[in-house]
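The other protein chains are all here in position, but one chain of the complex has been omitted.
What follows is chain A.
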Amino acid sequence: MNRFFFNIILFFSIFLLNWWLFGILLLAGFFLFKNFYEGLVYAAFYDLIFTVNGLPFYGAYQAVIFSFILLVLSEYFKKYLKFYPDNV
């Protein structure tokens, strides 16, 4: 799928979809594309809109933290999945 169009869909999903649907799309992005760092940016956008004051860092930026973990794990596991070519 074209990465540019996926980015547009993901950006608009922050506003139009529920958090878990946005999360599923984000996860899909990490696996569909190589080095999908822009997913972290969209997660940060989500946190900045909806997070509330008074929370510790790990509570206020949950989407960013989970996205970072998913990004690292997806890049690691992609090497072992047969659906991906060797140069991923």
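Basically, a contact is a pair of C-beta atoms (placed from the backbone, for glycine too) under 8 Å apart; a residue touches a chain by one contact, two chains touch by 3 or more; residues count from 1.
Note that in this section contacts and distances are computed from a predicted model.
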Among "Phosphate-specific transport system accessory protein PhoU", "Nucleoside ABC transporter ATP-binding protein", "Gluconate 2-dehydrogenase gamma chain" or "Cell shape-determining protein MreC", find the name that the UniProt record gives to the complex chain excluded from display. "Cell shape-determining protein MreC"
Need a quick check: the contact residues on chain A for the chain that isn't drawn. 12, 14-19, 35, 37-38, 40-41, 44-45, 48-55, 59, 62-63
